[in-house]
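Notes to accompany the following structure.
Only one protein chain is missing from this complex, and each of the others stays in its spot.
We call the chains A and B, going by the order they appear; numbering starts again at 1 in every chain.
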Amino acid sequence: MIAPAAVRRWIQNNASLFGVTVLIVAVCVVGGLMTDRFFSFGNIVNVYEQSTDLALVSIGQTLTILTGGIDLSVGSLISLTSCLTSGLINGDPGRVIPVAAAVLALGTLVGVLNAGLVISLRVHPLIVTLGMGAILQGVTLFYAMGPVGKVPRDFTFLAYGRIAGLPLGATIAVVFCVLVAMFLRYLPLGRQIYAVGDDDNAARLAGLPRTRVLIFVYGCSGFCCAAAGLYLVARFGVGQPYTGVNYTLASITPVILGGTALSGGRGGVIGTLLGAYLISLVNNLLNFMDVSKHYQLVAQALIIILAVSVYVERRRMA
Amino acid sequence: MLTLKSISKGFPGVQALKGVSLEVKPGEIHGLLGENGAGKSTLIKIVAGAYTPDQGEMTFDGAPARWSSPREAKRHGVHVVYQEFVLFPQLSVAENIFVGHELRNRFGIVDHARMRREASQLLQRLGVSLDPRASVGTLSVADQQMVEIARAMVHRVKLLVLDEPTAVIAGQEVTLLFDRLRRLRDSGVSVIFISHRLEEVFAICDRVTVLKDGELVGTHDVAGVNRERLISMMVGRELGDLFPPKRAAAVAPRPVLRTENLSIAGRVRDVSIELRSGEIVALAGMVGAGRTELALGLFGALPISGGAVQVDGHRFTSMSPARAIGLGMGLVTEDRKSQGLAMQLDVAANITGPALGEITKRLLIDKRQEAAIARREIDRYRIACRGPQTPVATMSGGNQQKVIVSRWARICRTVLILDEPTRGVDVGAKAEIYRIMRELSDAGLAILMISSELTEVVGMADRVIVMREGRITGELQGQDATEENIMHLATTERAA
Partner (left out) sequence: MSDTTTRPLAAQGQGRLGPLRSLLSRSGIFLLLPALLLLGGVISPSFLGASNISNLLLQIAPLGIVAIGQSFVMIVRGLDLSVASTMATAAVIATGFSGANGDVLAIVAVVSAIGIAVGLINGFLIAKRHVSPFLATLATMILLQGFRFAYTQGAPSGNVPPLFRTLGSGKFDGIPYNFAILLILATLLWIVLHRSAFGRRVFIVGGNPVTARLLGIRTDMVTIACYLISSGLAAAAGLILSGYVGLVDNWVGQGYELDSIVACVIGGVSLKGGRGSIPGALAGAAIIVVIANEVLLLGLPIQLQIILKGIVIVLAAALYAR
């Protein structure tokens, strides 16, 4: 490829962003060939909207994975926050704002607690968040064994409302993503997140504020889970104790697709957002193809495998 | 500048420091010597704020100092450049230099452009030009060290501690380093300089402190001691000649390994050398010349991209470690902990590592035989440990190295390659390793020793092969193998 050195280097450095974009284009092409309804405005908006919950959670997960850790408590936290939201609001419009604020604060606090345990007990985040996830699930079930409470009609605006013709929730996710991306690039704490993920030991020896970094990323992840919980209640009208179960592992896929390495130190949230869109697109396409839900899972798995094998090749070339 | 009074520090099972007192004056380069296990590393970590002493006091710049973290020590002006680099491979050079102290512009956000500019300037003052955007992981070891030192130079340094800084650089880079250190000293900065290379201590240090077994042996002006005195202080006994006598010229060596225009993974090009039984060949050159890559390629750990290797009469265009071992070859790697040892296993497991077939009967390991083999090697090489079951992680660097050497020595039939065999090894163990090498070559092995210590090269080698930028620049034998000639070949362009 005869491209100027700078362009070539950009592609190499952002190989996976490039990769996921290529995949998105590929899926769009296939979709467009399959049916002309694929590119209809309504369908694109649909895809955009469907990605919201996954995008929100995955952005938080990106941060934890960037530090070389992971947050396996997201599923339970989403369940907890969704139940608390609808349960505490219970149809009273006056409670909406305070409860939403409280729920977001709770999510953040749980994340901070995760970070605190990781640091003070010196245990791998996988184990800590796994344990915390179990604890949270138990707590959720204490609060509610089934769908609980309800929310006033206006609350669903969060999910179904439109701003400039586009779904509100999804657009909030995009804005949030951009803010986080800028934070990662332009604030010292953001740069230190990469350092800690790259080599935790070196970070300690270099005197980096590991505690601050971990508290931030896990707190953020918790915040994102709470936000996702709010969104899900807006979408379905009620919170459920098992609503978050699939999100734990599902939140990791967009992160990987977007080029963030599980070992940390490399990647970013823009890629994750694109990854979430890709998954939404694929599901959409499979729906069009009338593929049963079961094979959709298979397709997702195959995409992961394909994407990761391709990324490995790219990394070796670079 | 820095005063330590009766510092003691212990860990489960070992008392690392016993009542050590030390004083470093402002504007002085203070050498710190001692065998492995003497306590230097612990002392440094205390000074840097990574450890807290069990007993004793520390004063820094006139005030009592009790650091609770490296960050606090840094704030007060103490900077340590460790031997294991504190670098982030995926971050850029500029980011590594400013990590933790990112430069901001007037809006308070990180100013990447300014960081890149200042990083370049800093590096240029050190005599290096690197692309500030390059990922540190892609740099050579020597360049990485320059980034490390640049990092320490960013702030107002009052005390700079360098732990074995010349372990990975040589020649011109060392001269540059020493210049910079002298400039720092003259501006009032204190430097603690840890090294095993006595020539360097004499070259750069003003005063030197010797530690032994966690205790202070003494502090002297460098002008007032000589090499032998220092060695005896470190080792506690008189050491005879460090290097054993060389091969008797009468015995004619037989070729055992030959390479034909060997190229390896882009780092080694067109190398044709010959190794003979009974001969110790040193592979000299600057860091980055491709010597380690050649060793790894010969052993099959890096792919051969061109040419061939002939061992024991057979010709190969591809190699693997398993095949190399089968051919009777062995490799003692540069990095003990991550490439040479199985750190969570014991001495016996590490010794029998490549020869599991020997101790396996009907698919199961015969532990008794394994222990017997280990015991034999422990005695033979005087490895200091409690027994075959001692975990290698608890042993000193010199003894760990002996474990690795014994592992290969007992199964090698053709070639033993040693990459920087005495790096990070104290003087006492060094002499033993040299003795072992000579014994092995006298018994018929061909030995290839990669070394950046010229005294070692001249002292041990029967023949010296010099590399530069992946190619052989020359071969020296006998009287011609002088430090000057080697240096010359290592730094000049290939003749013709």
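In this text, contacts are C-beta pairs under 8 Å (C-beta built on N, C-alpha and C of every residue); 3 or more make two chains touch, one makes a residue touch a chain.
All values derive from a computational prediction rather than experimental measurement.
Student: Just name the one of B:166, B:292 or B:396 that touches the chain not displayed here.
Tutor: Checking each option in B:166, B:292 or B:396, the one touching the absent chain turns out to be B:396.
Student: With the missing chain put back, one of B:21, B:360, B:389 or B:485 would touch it. Which one?
Tutor: For the chain that is not drawn, the touching residue is B:360.
Student: Using the touch definition from the top, which of A:19, A:60, A:111 or A:133 touches the missing chain?
Tutor: In the complete complex, the chain left out is touched by residue A:133.
Student: Would you write out the residues of subunit A that touch the absent chain, in ascending order?
Tutor: Residues of subunit A in contact with the hidden chain: 70, 117, 121-124, 126-128, 130-139, 141-142, 204, 249, 252-253, 256, 262-263, 292-302, 304-305, 308-309, 312.
Student: Using the document's contact rule, name the residues of subunit B that touch the chain not shown here.
Tutor: Given the touch definition above, subunit B has residues 11-12, 14, 16, 36-42, 44-45, 50-52, 82-83, 163-164, 299, 301, 320-322, 324-326, 331, 333, 336-345, 349, 353-354, 356-357, 359-360, 363-365, 393-397, 400, 423-424 touching the missing chain.
Methods note: only the chains that are shown with their structure count from here on.
Student: Calculate how many whole Å lie between the centre of subunit A and the centre of subunit B, each centre taken as the average of the chain's C-alpha atoms.
Tutor: About 44 Å, centre to centre.
Student: Which positions of subunit A touch subunit B when the two form their complex?
Tutor: The touching residues are 185-188, 190-192, 194-195, 198-199, 202-209, 265-266.
Student: Over in the complex, which subunit B residues touch subunit A? Could you list them?
Tutor: 50, 69-71, 73-74, 82, 85-91, 95, 99-100, 102, 104, 109-110
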